[in-house]
Each structure stands twice: as C-alpha cells, then as structure tokens.
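Let me give you the structure first, and then I'll get to my questions.
Only a single protein chain was left out; the remaining protein chains are all shown in position.
Up next, subunit A:
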Amino acid sequence: MRKMLLAALSRVLQGPAAAAAARPVSRVVVASRNYADFASEATFDIKKCDLHRLEEGPPVTAVLTREEGLHYYRTMQTIRRMELKSDQLYKQKIIRGFCHLYDGQEACCVGLEAAINPTDHVITAYRAHGYAYTRGTAVREILAELTGRKGGCAKGKGGSMHMYAHHFYGGNGIVGAQVPLGAGIALACKYFGKDEICLTLYGDGAANQGQIFETYNMAALWKLPCIFICENNRYGMGTSVERAAASTDYYKRGDYIPGIRVDGMDILCVREATKFAAEHCRSGKGPMLMELQTYRYHGHSMSDPGISYRTREEIQEVRSKSDPITLLKDRMVNNSLSSVEELKEIDVEVRKEIEEAAQFATTDPEPPLEELGNHIYKNEPPFEVRGPSQWIKYKSVG
C-alpha cells in the first residue's frame, strides 16, 4: 500500500521537464531491484542554475531511481575511499611525486559521466583519478599506477597525472594545456559526424590562461561540440579565486559562449546541467560553458597541507553541510530509496575493494627495466634507445 502511494506521489511530483526529456538515465525504472519498503524512484528539487546568454536552463527537478542512486553512491564512495587510500600510501612514501586528490569533488565526475555516453570524450587536468575511474579504469590499476607498478593503467610509465582510458585523454600536467586539446577532440567529433561530444575540464586557476581564451574563440567560431567545464573549487593551489581573478563568474568568462553555473556538490544538479549542455552541443549549436562550484578537502596536492590559505573551520563546514556523498545518502534514505543499513553494506564492500586494490598496488612488481625504452614511437620497427651512457642501450618497441 505504502509502495503504491509512494509511486503515485512520485508520478504526481514528476514535473513536465523530466517526462518530456527522453534522456536514457532518467527513464522511469518500474521493475527494479526493490527490497520490501523501498521506492523505485523519487523526484527532487535541485538548485536553479545561473545562466549566461541563455533564455532557459536545465530543469529544477530531477528524478532519481533507486538503481541510479545506489550506483552513484557506490561510485562516489569508491572514489572517496580510493583517494583517502592514496593519501595514506603517499604518507607511507609508497606513492611518490605528484598526487592531486579529488575527495570532495566526487559529484562532479560521477554526475558528468551519468549524463554522457561512454562513446563521448573526456579530458581533464591533473586532478584526474576520479575521471580515470568513471571512464572505466579499475581501482587496482589506478592505485598500481600511483605506486609505479607494471600493473598500473599506464604500466607505471605515467604516474598520477597521466592516466588514460578509452575516450579519456588524461590526466595532463601542464595547467590549461588540456583545453585546446579538448577542443581538438571536439573537432574530431564534429569531423567524424557520429554525434559525439567532448567534455573539456579545467580549474579556477587555469581559467585565467590565455590559451583557454584562444580555444573559446575557435570553438565558438567553428561551433565545436565541446562543453568547457570549470571545476571551481575556490582555490588555485593556494590562491583563492578572489585574489586570482578579476571576474570570478567563471561561467560568464566564455563571453559569447553561453554558460551555466552549477552546484557541483549536488550530483543531480551536475547531471541535469550536463544533459542540458550535451543536448546543446549535439544539436550543432556550438560549445557551452559550465562552472561547477565544488570543493576539495585536501590541499592542492599532497605537498600542500591546505590550511595555510583557508581555515579548518571552512573545510569542516563544507564537510558537514555540503558533502556530496552525505547529500545523496540523506536524499535516498529520507525518500525511501535506500536505508542506512543498505548503504553501510555498500561502504563495507567498497572498503574491501579498495583494500584489495591497495594490496595489489603494493605487491605488484615495478615495470621491468627492459621496458624503459618502449613506446617512443608507434608502428615503428624496433630500434635502440640510448641510456645514461653510450654503453647502455634499451630496446624500443611501439
């Protein structure tokens, strides 16, 4: 009886927007894995996005099915725990060099992925572990890449900032360089005519770079199917946005490119906004700009404690009021999409998965020295690569 009432209520609450849009992810799942007291879906109010050069924006309600909710929860929790494990391994000096962690921003990468197809393309900067995961790389391969082992997703050759997957082009170390690359990928999308788009991400720090404005210009001129996405986590390294930018309205910085400002801590907001932007690009109208307002709990990288330019109170406040995983959990529990117990079960499973992955990442051997010279050229007959002296040579195969 209660189930019927809930189902009827959710249908009533379902706005015209959600019903009208034929988006695969928001399709009403009638027959799902329902436990005794759970609803199959619920509708939520989401924050209205600020708009730039747009008459209409994304919908202000979103339907979340139980299945989707569980999937998003698990994915975000996996990324959270993976990043925390990386923190631990870094402090144990098992991970070296650069390590830019994504915890706090999970709603962004998971929300984006929920709105696009696996055949679409994504490129981002160095805070890339979450994207490597949502784009299909296994946790163990991500962690093993961080620990520099041969089982890493780039065989230990790339490290934290250089992870790649199908239609995921990293993982780029030079601030802002990935933005023109992303427009180039979008150009290829348009050229091949297969209705694919490219999500090109950058941070609030990179947003002031010249090459990004060059790219805006060309993307708009040539109507490239590119969504420029600024993950504004309020700090570019140690510089707050107020100290870095003459205009902190990053969603307006594309000038002639329409933009939306999105609550990046709410996965449904991110998803709906991305669907909206993707539709715009796929219809041939040209690029769009999305600013995701988000937050990182860690410092810029593992070398940055992250408390010299912001207060612990600020970090704590975001954690208690805006944590993306907690937000989703509360929504699901309060609307009978799941229970505290069920989500705890997922937590336990995730922890186990991360532990196993960490075990692999710390026991897998380092790449063999013989592979040092590989992957210099593609489709080239094997040749020799010089080592530190003229007597040390490595074989190179593509």
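Assume a contact is a pair of C-beta atoms (placed from the backbone, for glycine too) under 8 Å apart; a residue touches a chain by one contact, two chains touch by 3 or more; residues count from 1.
What we mean here is this: contacts and distances are computed from a predicted model.
The subunit not displayed here is recorded in UniProt as "Pyruvate dehydrogenase E1 component subunit beta", chosen from "WD repeat domain 43", "Pyridoxal kinase", "Pyruvate dehydrogenase E1 component subunit beta" or "LsmAD domain-containing protein". From the options A:158, A:203, A:264 or A:306, the residue with contact to the unseen chain in the full assembly is A:158. Across A:48, A:74, A:96 or A:282, the single residue that touches the chain missing here is A:282. Of the candidate positions A:63, A:112, A:125 or A:185, contact with the hidden chain is made by A:185. Here one chain is not drawn; of A:210, A:365 or A:388, the residue touching it is A:210.
Touching the omitted chain from subunit A are residues 121, 123, 154-158, 162, 164, 169-174, 177, 179-195, 198, 210-211, 214-215, 217-218, 221-223, 225, 282, 284, 374-380, 383, 385, 390, 398.
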